[in-house]
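With one protein chain removed, the remaining protein chains of the complex are shown where they sit.
Should a chain be cited, it is by its letter among A, B and C, assigned in written order, with residues numbered from 1 in that chain.
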Amino acid sequence: MSRTVTDVICPFCGTLCDDIEVVVSDDGRKLHEVYNACAIGAEKFLHSQAKDRITRPRMRQDDGSWKEITYDEAIDYTARILVNAKKPLMYGWSSTNCEAQAIGSEIGEVVGAVVDNTATVCHGTSLIAVQDIGIPSCTLGEVKNRADRILFWGCNPAHAHPRHMSRYSIFPRGFFTGKGHTARKVIVVDPRPTDTANVADIHLQVEQGRDYELFDAFRVAFKGEQLPDFVAGIPKEKIYEAAEMLKSGRFVIIFFGMGVTQSLGKNHNIDAAIAVTRDLNEYTKAAIMPMRGHYNVTGSGQVWGWLFGFPYAVDLSRGFARYNPGETTANDLLRRDEVDAVLVIASDPGAHFPFSSVRKIYELPSVAIDPHETPTTEVCKVHVPVAFVGVEVGGCAYRMDNVPIETRKVVEPPDGMMTDEEFLRRVLERIKELQGV
Amino acid sequence: METVTLTMKNQPDLYLEADNITPDAFAGKKVEEIADLHVYVGREQHRLGEFFEVSGRAGATPETTKIVINGDLSRVKYIGMKMTGGEIVVNSDLDMYVGAWMQGGRITVNGNVDSFAGTGMKGGELIINGNAGNYLGAAYRGDWRGMSGGKIIVSGNAGSDIGTFMTGGEIIIGGDVDVHVATHAEGGRIVIKGNAKSRLGGQMVEGEIYVFGTIDLMMPGFAYRQDVDIDMDGIKGRFALYEGDLGERHRKRKGQTIYGKIYQLIEA
Amino acid sequence: MAEYLIKNGFVFDPVIGIRGDIADIAIKDCKFVETSEVKDPKVIDAAGKTVMAGGVDVHAHVAGPKVNVGRNFRPEDKLFTYKPRSGVERMQGGFSVPTTIRTGYNYARMGYTTVMEAAMPPLYARHTHEEIRDTPILDQGAYPVFGNNWFVLEYLRNDEIENTAAYVAWLLRATKGYAVKVVNPGGTEAWGWGLNCENIHDPVPYFNITPAQIVKGLIEANEYLGLPHSMHIHANNLGNPGNYTTTLDTFRLSEGIRPRSKFGRDQVMHHTHVQFHSYGGDSWANFESKAPEIIDYVNSHDNITIDLGAVTLDETTTMTADGPFEHHLTELNHLKWANTDVELETGSGVVPYIYSPSIKVCAIQWCIGLELALLAKDPMRVFLSTDHPNAGPFTRYPRIMKWLMSEEARNQQIDSFKYRDKVIDATNLAGIDRELDLYEIAQMTRAGPAKALGLSQIYGGLAPGLDADVAVYDFNPNEPYAPDDIETAFSSAEHLFKTGVQVIRDHEIVSNGNKRTLWVNAKVNENPQVMRDVREKFLRYYTVTLNNYEVSGHYLPNPYVIEVDATQ
Partner (left out) sequence: MAIRVNLITGRTIQQGVSMEAGKEKPAYTAACGIIELDPTDFRKLGAFRGTNVRVTSDYGSVVVKAVEATQGPHPGIAFIPMGPWANMVVNPNTYSTGMPTFKGTPVTVEVARNEPVLNSLELVRKGCRGELAS
């Protein structure tokens, strides 16, 4: 027999869909089927059931092989590398719950670590821009209920946030938007004609890496000033047309992604995008929102915000918190040999950092806490498998619009497996023992 | 002027944070007291004397104190941070934050410096006989009050993001610069004697940029106005004047709108 | 539990009615008791010092989404002001928007033990409670905002008080909220379209209702339920020259309504940060104080309480659920602007602001805040606040006390203004010689707010039976002192007990306390219509499901639930 758990939260992307239905065995030990989720989300739930899953910590041996160790040994190893380091890096945090993030923060304080999350390779540059110019934004329901102009810039929700367009942005019918997509105009700016661009009214195929110039051109167009004939490969007539389409809306929303945060200009691209949004508020109502990737990267920034005052890249080494991307960010720290031990949790820098940074992790004392086997676990000295947050343990997560939602436990983890929170709590206890406090 | 000489004798395992190496911290102290000042490596606190030989004597005030530093300081941060007077001469490359938030005095670096030199600078002189990294004379993150006074002179090249949120003072680059110059600036002057890439004056409200060499790509928000002849403060020749950023809001003074200005040399 | 005896202090307590006489205060089992009831107490020698109940802040923005926006988007607010960890203290950062840890410690340092978060967007209630959980020492509650909520707009459009009340009760339970907060009624919904409601009769777009109807309806719903606190309002038209008429119009909506609450309060409307609502003139050029007109009304109507929102002349961070106001502000000062509109419920904005003594308007605002306090006839109804951090950080309360207690200190400040004479012309402060005493300060910071919150059964005084929240300050009111001595003494309590636990000893924080989260559980008759409407709105318009909305209990590890029975 089986039963269906409803209102389940999908722990994949920042869309944080909360209408998933999961069919589990009566004893809650097996997960059979997943409904309503996108292909990626469904896979995430189902992968927890993999037969070949690693369920015990393991340590890399001198000959390159793995040796299974106990959780106690893994806790001791983790505590020791953090205590012995002068400046450890504790990186990741985006695929775990706020409860684990809070304990990790305390560990960071106690050992004088630098804590950084995956925003560092995702929307960190957006956060820098927000610090420079602010951000007029809204919740996703405002988009659903009011928006009639939708601009996707450097993002491709058709692939990265598969249910975004149907739940929140292009298609839903809301309070003031009863006609759904037929009453909305959609603009996509992307150097490729992506699957998202295919559903747009206007696609501006921007020259790669020239987004900053194009944003600036929009602002010039709003003010009715003259533009050069082409900006970023786009003829000025098309820019004026798109600018007019935005100004004539009742509620404009701009979504942006890695296409602008990771291209030349980075924070400046976002700064200019936010300036475009500010400008639009002179004429109509406009908001802007980053398409956050990991389902709880936002939460990590919130937890550190209230504990330290900074959303990522927080250097706690001198007993107080400092922040300066370019110095306290994971890739700069690794590249510059600023850290002497690495703890990775709930993320995969091995796959998602430039390889020059990955090699630095390999050279340092390191531990990876992750349910999966990944390139990161491959290069770290110790791998600690844990329960899947949002599947095998609940906890708080923050959606891309900063709305906090409590994820649900739907199935039991394999016997004897720890959660992130339990493991970190034990590490903190062990650190305090080692420090004699 | 009294001189204290520091000679680096031991390298840190990681980086050395030496915000205490300023005339302000040294003034009125004996050599032994200077050697007892704190420096940091990660979370560990050390004595300055563990890394440097200290000799000479400090003046009674910052203004009468000169610090000369020798050895390899390429992994030392925060030299001259917040200094208000006196002088520092470094005969080495330096890491980040040299002269950050400095208010007065002079720092001369005979070597290259890494990023964030002259962050939030208010006054004094920062002379770099070498190349500078990114964010030279820029604001600290989130602050809308960037470099507001003083002068930075770089003989070589500089990186990206020079003079972000600059409100006053002057930055002179002998060589080339990378992208993003004077972003959000509301004053000040930047002189680039070599070539520039793109994104000069993005979101600039006020201030001046002079470029003697080439500009890869002008911002669409800057419009050509006219050619002008200039001869002042060592800037001489016929320049093409561009005004912008037209996308920004601009103040008016005496009925006239004030723009950010980019001057590009046409002929010397 | 340990017993304590605080001996020989100069005690100021409006609850007992003691005005600086020397007395002993006894603590046993978390509460104050008669001195005869303690057998073997630890003795605190308070001779020559001032003893008061723990402070109660009725209105501050200290936890939740917009506060965290303020933290995260202002790294420069933390530059060079960080306090390293030491002893039991964790690291603490931020000046105008401190981290939760610093918030708890700094309130405690001032002798405060209870602080209410003034605006909780219901959809973000979980976030607010996470921050409250991580704020040490303080007892806290949070006010969910109702003034732009679609349920409320639709019910009150048809004068459906009972349905409104049932919805209020449901939302208080779902969000674990404490009171009914109203911010720019109707105006923030209008801001969903970039518009505003600038007076109480300005209709809300599409909803066919006026701010006046919203305010009056929520007062009536609040009294229908008999909640501990009254409706708590930030009126329309905040911050604009000439807005005092809107404020008076808003006050008048309470006329003829008496409290229907068994929690001991006398008011049916608490109007917050009234300084921002007491402006005359019709432009920034002829901007002037209308504090006398405002406070006259308050003085003569005992069903209203207010707090000051006093300007402290600092660089700070403004933050409010009044979305259109923050947009207006960023247009004025061109500094960074964050805004979040919240589906079906509310909105918010955040903008840094510098109250410069060299700017005439800022100096006038400073005068207005103090005038309100000094012209008040009943300090039990006029509370000290800065609308933290809007008019200034809460850490300036001791400085405000100094200004209120010393004409000399006020005159020093006035004389230093760049536009001194113009400021004097536009205000009344220079002619006021009143100096508040510590008894009145205790009314404005302890007994008064506790009573208005409906919490005089646990907070606000030193009477036996009340929770043992008490501060000892190194201040002798009977010796000569300089004005700055007041600020120094009240910035750093020598001892502080919170619910009987000593959290400060010899000016040092020695414990993270036993903080509680207060919320109100109001029971009403079953209301199938409201529950049907709730299900419908979640199905069609919200982006979270109804089953994922309610804040579950574990976010409040140490709850203090106030039960209200409104079934009838």
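Please note the rule applied: contacts are C-beta pairs under 8 Å (C-beta built on N, C-alpha and C of every residue); 3 or more make two chains touch, one makes a residue touch a chain.
Predicted model, so just to flag it, every value in this text is computed and none were measured.
In the entire assembly, the chain absent from the figure touches the shown chains A, B.
Screening A:Gly350, A:Pro365, A:Pro385 or A:Pro404 against the full complex identifies A:Gly350 as the residue touching the chain left out.
Contact with the chain that does not appear here is found for just one residue of A:Cys17, A:Ala79 or A:Leu264, A:Leu264. Only one residue from A:Thr78, A:Thr139, A:Ser169 or A:Thr329 touches the chain missing from this view: A:Thr329. One of B:Thr22, B:Thr65, B:Asn112 or B:Asn134 touches the chain omitted from the figure, and that residue is B:Asn134.
When the whole complex is considered, the residue among A:Arg3, A:His159 or A:Lys179 that touches the unshown chain is A:His159. Summarising the interface, chain A meets the missing chain with residues 12, 38-40, 43-44, 47, 50, 120-121, 124-125, 128, 156, 158-160, 162, 191-195, 197, 205, 208-209, 258-259, 261-264, 266-267, 293, 313, 325-332, 335, 348, 350-359, 362, 372-375, 378-379.
Contact residues of chain B toward the unshown chain are 115-116, 133-135, 159-161, 178-179.
In the analysis below, only the chains that are shown with their structure count from here on.
Contacts between chains leave no pair untouched here, as each chain touches all the others. Separation between the centroids of chain A and chain B, computed from CA atoms only, is 34 Å. Each chain gets one centre point, the mean of its Cα atoms, and the points for chain B and chain C are 44 Å apart. Residue positions of chain C with contacts to 2 or more other chains are 73-75, 77, 335-336. Residues of chain B in contact with two or more other chains: 140-142, 144. Within the complex formed with chain A, the residues of chain C that make contact are 63, 65, 67-68, 71-75, 77-78, 82-86, 90-91, 93-94, 97-101, 123-124, 126-127, 130-131, 134, 150, 191-194, 206, 327, 330, 335-344, 347, 350-351, 540-545, 547-548, 552. Taken together, the chain B residues at the contact with chain A in this complex read 13-15, 17, 40-44, 96, 115-116, 134-135, 140-142, 144, 165, 179-180, 183-184, 198-199, 202-203, 217, 219-221, 223, 245-248.
Within the complex, the chain B residues that touch chain C are 140-144, 249.
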